[in-house]
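With one protein chain removed, the remaining protein chains of the complex are shown where they sit.
Labels run A, B and C following the written order; every chain starts at residue 1.
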Amino acid sequence: MDMRFTPDEQAFAAEVRDFLQAELDPALAEKNRLHKPLTKAEMEGWHAKLNAKGWLAGNWPREFGGAGWTAIQRHIYEEESAKAHAPRIVPFGIAMLGPVLQKFGSKEQQDYWLPRILNGDDWWCQGYSEPGAGSDLAGLRCRAERQGDHYVVNGQKTWTTLGQHANMIFCLVRTSTEGKKQEGISFLLIDMETPGVSVRPIVLLDGTAEVNEVFFDDVKVPVENLVGTENEGWTYAKYLLTHERTNIAGVGFATAALDNLKRVAKAQIHRGKPLDQDPLFAAQIATTEIELMAMSTTNLRMLSAAAQGQAPGVESSMLKIKGTQIRQQLDALTRRAYGGWAQALPMETGNQGQPLDADDVLSATAGYLNNRKLSIYGGSNEIQRGIIAGTLAKG
Amino acid sequence: MDMRFTPDEQAFAAEVRDFLQAELDPALAEKNRLHKPLTKAEMEGWHAKLNAKGWLAGNWPREFGGAGWTAIQRHIYEEESAKAHAPRIVPFGIAMLGPVLQKFGSKEQQDYWLPRILNGDDWWCQGYSEPGAGSDLAGLRCRAERQGDHYVVNGQKTWTTLGQHANMIFCLVRTSTEGKKQEGISFLLIDMETPGVSVRPIVLLDGTAEVNEVFFDDVKVPVENLVGTENEGWTYAKYLLTHERTNIAGVGFATAALDNLKRVAKAQIHRGKPLDQDPLFAAQIATTEIELMAMSTTNLRMLSAAAQGQAPGVESSMLKIKGTQIRQQLDALTRRAYGGWAQALPMETGNQGQPLDADDVLSATAGYLNNRKLSIYGGSNEIQRGIIAGTLAKG
Amino acid sequence: MDFALSDEHRMLQDTLRGLLTRHQGDDLWPALAEAGVIGALLTEDEGGFDGSGSAIALTFEELGRAGASLPLVAAMIGASALAAAGQGDLAAEVAEGSARVAFADAEPGTRYDRGVAIRAEGDRLTGRKTMVAGAEDARAIIVTTADALWLVDAKASGLTLNAYPLMEGGRGADLTFEATPATRLGALSDFGAVLSRGVLGHSAYALGGIIAATELTLDYLKTRKQFGRAILEFQALAHRVADMAVEVEQARSAVTNLSGHLTADPAIRDRHVQACKATVGRVARLVAEESVQLHGGIGMTEEYALAGMIRRLLAADTAMGDADYHLERFAHGEPAWA
Partner (left out) sequence: MDFALSDEHRMLQDTLRGLLTRHQGDDLWPALAEAGVIGALLTEDEGGFDGSGSAIALTFEELGRAGASLPLVAAMIGASALAAAGQGDLAAEVAEGSARVAFADAEPGTRYDRGVAIRAEGDRLTGRKTMVAGAEDARAIIVTTADALWLVDAKASGLTLNAYPLMEGGRGADLTFEATPATRLGALSDFGAVLSRGVLGHSAYALGGIIAATELTLDYLKTRKQFGRAILEFQALAHRVADMAVEVEQARSAVTNLSGHLTADPAIRDRHVQACKATVGRVARLVAEESVQLHGGIGMTEEYALAGMIRRLLAADTAMGDADYHLERFAHGEPAWA
């Protein structure tokens, strides 16, 4: 057993740190640290810097213009960039659609769409969930009817993250109602500037508006925008979901959140002393840090097993559960560290004043509220428990 | 709103305390406090003292020789006697069978059995659970076949608490396999000295042997020992179970356990000081004490509502869950307060030495292990959650 | 022993429910004042007509159920403290609703310590208070320092106000004091009974919110279908709802305990203050988090009624010391107000 990274991996980590040091604007990192919504231009700018370095698509094979990183390298990049508060790479084109097109798309689709993703010509968003189909994704009802060389799409998608910036959406649509509900689903690429597409923001309980509803009213989509075979979309959807689960543990985010919590606990006064000297609060921090120390190794164990070709099992479900528990616990502690000071919230909608010197406090409250989503989206923790139990039942 | 007991109730509480002071042998109380198994004679002796005072059957109406106490009086008696570490009244005759006979038994059965219960002529035990029917009680299979003026019983019962002392057992038996499983169950009184009855002790993980298996092999039971109507036993069984749930919160036991925990925490040394001065341990005690303060009032609210004729709902299920959580938490803390000293266990079977001056330590370990049963028996906490959710779903 | 409401309190409850159905926003305060609701929170000596634990508990529980965001705890604490300190005229105006006061307790840079960001020199205050609900509308402000309670006129010199929306729905402010003249009302420990009523108010308000969020969640789980079944039929979720229901009863009993011991011996009262806030705060957070989780995505949206409930629950935990703060003091056997 050897828990250390190889010399090559250590060199790579150093290279990532150097890159972040050189290229990441401290103001942008600070904004990101404070959970403030980044502008579209800020996100695109960061993508462009990564693309110039050849690092935008770490997960893509080199033949498609990716960096062809190993799972360990991807892990290292994600860790270091989270610790530096670098913007997260917007996942919809790079992490989600890219792998689907590479595996199931036609040569024409690959040649046309993949370079556009890298160059930032398109901003993609994801059309999976519907108001009646969240955890029960296969219950989706958004219809696409073939009429000549077009599909005509009618229905609604929801929880479309950053959809307000997008010009393209990849959608799961129902092309048949026969057979099981998993059958009859197709995977369509839809230009959001087509007549009949409309987007409505959903404000979340932390006041941010990063997710949207997308409505389709007789939207014409050319048949060449069908990925793979009609009615086979469920297969591609599941493939995409396994890719969505990369970095599911969020060790880097948790590490950054723990550092921030310790900083806050050192500054806040409690019973006349810094809060981190309070035995109860210190024990709560320690409990979470100890959990993170273990999960971080669980994550590496699973990466290492995957690197040695072991078929992934329920690991991603386990990491999803523990990872979200740890991050939500850190968020809760950080908000609570502020005590009576944490009673305001920076609502994006309608700015009617802000408390003084309270950027960090506001971000703690917003971060806590916003990250309640972690245990809901991408397959809720209840869904993950079902997956684990189902696998154990068969084993 | 008035949270105080009435003057009459306060006077009654004082009378109970006086009685316990006068009649309870301190050595017996100490043995009970240490979770040591009491002998049959010790339990019978305590019953006799209570019977002499007219207090053995607090829950029975006066017409049957009971004390006819109100729910509040019963609560007061249970609280005071738990705090004084008085033996618990063995429930099988008094709390369980008595009410069933009073409601569903024939005049002959009432006249014969009820005085014998009060006088201690019979020691009753309960034949409900079976190896294949625990939480799923109605799935029981122990058969009783009518043959002339007898039933012939074949099958097995388990978890028969204190069955080793009993000469009588009341049993749920299957007299028909038609219809739903709840139909076809009958309620039989069986003399354990009848040929074909055998008892085998079950040693529990704390080393005690207070529960038993009871086997029936062609056991002849006279038909006059059928309570109520054949195949209607499920109704009586459910009636009994609601009576079993009296004092389900166990506030008195929890109060005594909390006092004991505080005593232990004051004596044990931790980081050079009494353990109760350790902020983390003190917070754990406080958490549990605060829970108990609230549950104690929940218990009184529900008693008070019942006294004013409100139909009981899911209250007993709620008190069962919270009551067992609190008691198990107190037991866990008490064991943990002893730290490295708590690594032995007084196994009843095979005495091969005991640690020095460690009666309290041994009792803490045994008490913790034994009381894991609290959340399993009398309808497991999972069953109780199902009852609550089912009621909420209808409400 | 009787846990039922008296006839008078049942009437008060009916009045409140009616008012809360008919009135909202800015409209609500005058309606409450006119109906005598502020008076119900105060004793006769304080310009009111009741002031019992029961009246306070039921009033704030109803406000919490309805999700009304009003600085009514401040009015109660203010009138009561003013009356006790011999400022009966202002107290009476607050009681009848013609004047409002704010209660400045929280400070930046600390969880719940007092006197970290503000200090008194003679009869002048210097420093800052934060998250002061209703400060913009207040004629005067009751201010806590390390060991005392002060009265500051809203127009006093050296006082500046910076206002913003609060998480719970109303508006609050940072107050900056620069040698601002203030009247010392007395030592903090002299106002234990007054402050304990404030804790009861916040706790009962939280209890109302706990009940509302639980009911909304239950309703959603009964109605909404997934995988072809009502969500409540999924046993894992049903059991979590059952656990929530058990904790709701704990919170109710904790409020009952404080309500019933408000006039008890200070040492006993303080233990109930701490136990109440610790229990209600814990349950409020549990219910907030579980309600969102059990709802799923819709529970995260501002449009849905749960969002405001969640924020009010968090705020109620935070007001006047959260669950951890009071648990720690309970564990150390410390008084609630010192």
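The rule we apply is simple: a contact is a pair of C-beta atoms (placed from the backbone, for glycine too) under 8 Å apart; a residue touches a chain by one contact, two chains touch by 3 or more.
Please read these numbers as outputs of a predicted model, since none were measured by experiment.
Student: Counting contacts across the entire complex, name the shown chains the missing chain touches.
Tutor: If we consider the entire complex, the absent chain touches A, B, C.
Student: Quick one: say which of B:G134, B:G184 or B:G252 touches the chain that got left out.
Tutor: Counting the whole complex, the residue in contact with the absent chain is B:G134.
Student: If the hidden chain were put back, which residues of chain C would touch it?
Tutor: Touching the missing chain: residues 234-236, 238-239.
Student: In the whole complex, what residues of chain A lie against the chain that is missing from view?
Tutor: Touch set of chain A with respect to the missing chain: 1-6, 9, 72, 279, 282-283, 285-287, 289-291, 293-298, 300-301, 304-305, 308, 314, 317-318, 321-322, 382, 384-386, 388-390, 392-393.
Student: Which positions on chain B touch the chain that was left off?
Tutor: Residues 129, 134-136, 139, 158-159, 202-205, 207, 267-272, 275, 278, 280-281, 332, 336-345, 347, 352-358, 361, 365, 369, 372-373, 375-377, 380-382, 385 of chain B touch the chain absent from view.
Assume only the chains that are shown with their structure count from here on.
Student: Give, as an integer number of Å, the spacing between the C-alpha centres of chain C and chain B.
Tutor: Averaging C-alpha atoms per chain gives centres 42 Å apart.
Student: So the centre of each chain is just the mean of its C-alpha atoms; given that, what is the distance between chain A and chain B in Å?
Tutor: Those two chain centres are 53 Å apart.
Student: Roughly how far is chain A from chain C, centre to centre by C-alpha average, rounded to an integer in Å?
Tutor: 37
Student: Which residue numbers or ranges of chain B touch two or more of the other chains?
Tutor: Residues 279, 283.
Student: Give the residues of chain C touching no fewer than two other chains, as numbers and ranges.
Tutor: Expected reply: 327-328.
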